[in-house]
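Before any comments, here is the structure.
With one protein chain removed, the remaining protein chains of the complex are shown where they sit.
And now, chain A:
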Amino acid sequence: MTPKRKQRLFVILGLVSLAAIAVGLTLYALRANINLFFSPIQIAAGEAPIERQIRAGGMVKEGSVSRNPDSLDVEFVITDFVEELDVHYSGILPDLFREGQGVVVVGKLSESGHFRADQVLAKHDENYMPSEVAEALEAAGYSPSDYADKYTGMKVEGAD
């Protein structure tokens, strides 16, 4: 190996190790800041960590939204039609939040199994179904096309 090549080798080795460190640090930052998604089934099975920021999602159960008349506190239940999850939230719900609609909530699960949401996400379109929710419903045994029927079915039940 000529001295010049040797020098070049060192430069390249240096760059590669720097890049490796950078990627490592970034992945570390990623690990600390990613929010995993859990469906109500998974939460009921105890798969979700307690008191850590996670995301959960499902349909807002028909007739489950109750509001404190004096404040902006609101409670509702999200479901994947198998298991249910109680959610507490204080603040303004998004425009497209409705009963029977798919939502994603970001927040922490308490010891008692309640979910305290910091954020409620219902997306930009009336046809929109958060992909996580769609898959969670599928995992629970409902195909994406079912939820329209399910939704209307629940509506009828609610009307009774």
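Note that a residue touches a chain if its C-beta (ideal position, glycine included) is under 8 Å from a C-beta of that chain, and two chains touch if they have at least 3 such contacts; residues count from 1.
We take it that contacts and distances are computed from a predicted model.
Colleague: Suppose you had to identify the omitted chain by its UniProt name; would it be "ABC transporter ATP-binding protein", "Glycosyl transferase family 8", "Cytochrome c-type biogenesis protein CcmF" or "Phosphate transport system permease protein PstA"?
Modeller: The chain we cannot see is recorded in UniProt as "Cytochrome c-type biogenesis protein CcmF".
Colleague: Which of A:60, A:78 or A:93 touches the chain that is not shown?
Modeller: A:93
Colleague: Just checking the interface: what residues of chain A touch the absent partner chain?
Modeller: Its contact residues with the unshown chain are 22-23, 26, 29-30, 32-37, 53, 55, 67, 69-72, 91-93, 95-96, 123-126, 128, 130-132, 135.
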